[in-house]
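Let me begin by presenting the structure, written as structure tokens, before commenting on it.
One protein chain is absent from this view; the other protein chains keep their places.
Every chain is named by a letter (A and B) in the order it is written, and numbering of its residues begins at 1.
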Amino acid sequence: MLKIQGLECGYGRMRVLEAIDFEVGAESVGLFGPNGAGKTTLISAIMGMVKPWKGSIELDGQKISGAETYSIARMGVALVPQERELFPGMSVEDNLMLGAAYIPHAKDDIPAQLEKIYAMFPILKERRAQFAGTMSGGQQRMLAIGRALMSKPRLLILDEPSLGLQPSIVAEVFDVLKGLKTSVSILVTEQNVRESLRAIDRGYVLENGRIVLADSAEGLKTNPYVVKSYLGI
Amino acid sequence: MKRMMFALAVLVMIAGSAYAQGTIKLGGIWTLADITGKQGSAAAQMAVDEINAAGGVLGKKLELIVADDEGKADKAAAAVEKLATVDKVDVFIGGMASGAELGKIPAFKKYNKVVMSTGAAASTVVEKALGPSPGSDFYFHMHPWDYNQGQSYLEGWTAINKKDPNIKIARVFLGYEDGAFGQSSWVATKTLFNPSMGFTIDGASFKSAAFGGGDYTAMLEAAKAFKPDIFLWAGYDADALPMLEQAKAMKFTPGIFLGAPPGWPKDFGESKLAPNVALYGMWSTAMNKNNPASDKFYKNYVAKFKEEPATYFAPLAYAAVYIVADGIKAAGTTETAPLVKALEATKYASPLGETITFSPSMIIKHQGITRQKILQWQNGEQQVIWPFEAATATLVYPFPAWK
Partner (left out) sequence: MAIQRRTAIAAAISIAVAIVLILWKPTVLIYGLQAAGFYAAIAIPMGLVLGIVHIVNLSHGEFMMLASYATYFACKALGMDPLLAIIPTAIVTAIFGWVVFQLTIRRALKAPELNQLIMTYGLAIAFSQGINLIFSTKTYKMPLDYVTSSMTIGDLSFGTWSFVFVGVALVFMFGLQFFLTKTTTGKAAMAVGQNPKGAAIVGINVYRTYGIVFALALALVGAMGALFLTKSAIFPSVGSPFTMKSFCLIAMAGVGNIPGILSASVLLGVTEQFLRAFRGTRDWAEIVFFILIIGVILARSYKGRKA
């Protein structure tokens, strides 16, 4: 599905990522690392929001490095950004609708998709006419996930989906992710490693712009370094 | 090779300036982006060409060097400096806007060369800055001052009323644009058509289309309610037709519909609404009929530039060159003192329909034209109604009801 080789990129003259080899197949993959490690930057590079300096990014064998964000989105990559990036002055339903409206393989299926999302997050149905900007952080996070799912993605990327959420909602979010695992590839970054290890098959650890560890979920759970640094036992 | 070219260029320049010493130089300053300056400078050049073709002045050729004041005081002052020091001109001509003219005066005084001025009506600005004789004797002001204009309007309408008492002029309404131009017109009109002389006067302002306005309805409502004999408006050319359109739509027909913009829109005369609108002016093509100087000027101008002179600034600039040339011939020199003396004796039958002489005005010693004309649009042309000596038609009165 997604294959990254020798990626190097940054902002201005500051290099953030270096020699990144990274892959997501038909599975869920976690990307862990401390604040500032470069997780969001890696996702931005995949989405075409940060241009690679070196290396390649391929989606199903097709090169996407250098492509515009919107065309990457139209190829089936959906992002739930760390900052949610909703349309605050538009209704919940319009936000969801726009998740699919410009995606060729999703735009003809909007009513059915809406029903699916509403079934998944009943609160969104309840608030469908409300402006997105007036909802709570947790509800906005759900809306962002719903909007991403509206596009029937092949690859769903979630950047710190549990950030700022109360624990009960975090559990809910990861339950949803677990449920999705069978139909879509998932890439999720998290600082909440414990919770996310429940939902993923494999994970990478990113530190200072380099991948320092890659293993299965089981392997990471028992890795002494991970246990010490991220699971906080 | 390069060096030789340079030497050649220097030679040409020296030769050129040596040649130029055999000429009498006129420095003309106009606002060239404006139609008045564009055509004024062209008409002046035409006069220069005519005079040179007839043998020049004192055996020398006239040369006109034109500088642009961009309508701004600082650029105008710089233009005087440049013409005086770089081009070393003998006489200055030109001018239109009072603001720009004001900028030139200190430099004019510094160089003390004869100035044949074709513009600047604002007496309180320009005439005051010039000051009284003898300090301002070098300055010959051809254009009427604002108080000359006002006085001639009063004189003209009174004469028209005297000749035909059916033509009433007792109730005067002024619609004036709310900028400086309109405000000063309002002040001037109020003092001119004074109640002590039997006039009843009222007025209302409007925002000129020239500055984003163009809605005259409220002003016209006030005018209509006042029932004026003379409805006069002081605005810009952009106001002329829209105001008539709105007046027609609200069926406003005063006895006399009189406009006093600085210029009229192109093809105004062709509009169906134009006939019988009265206006003030100094020159019109209708005068070609009974004024040979006007006719000659007009024909030569159209032949040379393939367009009509659109405002009186063209014949005025043309006249300025002839007056200066005649003065130099009479004085035998371009020296200021003898030239001033010679110019004081000027009697020039101008294309503006009157013989120009110079006499003292309120402050300065050398004022040329003092009268403006009352004209009326008839058959697509501005006909002269007054002064009667120059008349080409009689006033259509009253202004006919809108059809």
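Note that a contact is a pair of C-beta atoms (placed from the backbone, for glycine too) under 8 Å apart; a residue touches a chain by one contact, two chains touch by 3 or more.
Small disclaimer: the values here were computed from a predicted structure and weren't measured.
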Chains in view that touch the one left out, judged over the entire complex: A, B
Residue of A:21, A:60 or A:85 touching the missing chain in the full complex: A:85
Touching residue (missing chain; options A:2, A:73 or A:200): A:73
Among B:64, B:204, B:328 or B:385, the residue in touch with the chain that has been omitted: B:204
Which residue of B:64, B:240 or B:339 touches the chain not shown here: B:240
Residue among B:131, B:214, B:281 or B:387 that touches the chain left out of view: B:214
Positions on chain A contacted by the hidden chain, ascending: 47, 49, 68-71, 73-74, 78-79, 81, 85-90, 94, 97-99, 101-103, 147, 151
Hidden partner chain, residues of chain B it touches: 33-35, 38, 178, 204-205, 207, 209-212, 214-215, 217-219, 221-222, 237-242, 245-246, 248-251, 265-267, 270-273, 402
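By definition in this document, only the chains that are shown with their structure count from here on.
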Chain centre separation (chain A, chain B; CA means) in Å: 76
